[in-house]
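Right, I'll just put the structure down here and ask away after.
With one protein chain withheld, the remaining protein chains of the complex are depicted in position.
Entry: chain A
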Amino acid sequence: MVPPVAVSPVIKTARWSFLLIGMFYGKQRYDYLKPRAEKERLVEEAEKKIREEQEKIAKALAEASEDTILK
């Protein structure tokens, strides 16, 4: 087997510091995005309800005003 290579300290420190920085960044971004996603979900639910109400009204109107004898 090829003997293991002695990796330069620059590369080693760079790798592991990037790993740690990445872990911090991931955690921070997750904590930033989570409450926003919750708010977005609530807003989406409220809007969905309004939209469904309007669709129901529109559907009822459409049904009432269509002039076919096949009722």
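By our rule, contacts are C-beta pairs under 8 Å (C-beta built on N, C-alpha and C of every residue); 3 or more make two chains touch, one makes a residue touch a chain; residues count from 1.
Basically, contacts and distances are computed from a predicted model.
Participant: Write down which listed name, "Protein transport protein SEC23", "Transmembrane channel-like protein", "Sodium/potassium-transporting ATPase subunit beta" or "ATP synthase subunit g", is the UniProt protein name of the chain that is not shown.
Facilitator: Matching the unshown chain against "Protein transport protein SEC23", "Transmembrane channel-like protein", "Sodium/potassium-transporting ATPase subunit beta" or "ATP synthase subunit g" yields "ATP synthase subunit g".
Participant: Contact with the hidden chain only, please: which chain A residues?
Facilitator: Listed in rising order, the touching residues are 1, 4-16, 18-30, 33-34, 36-38.
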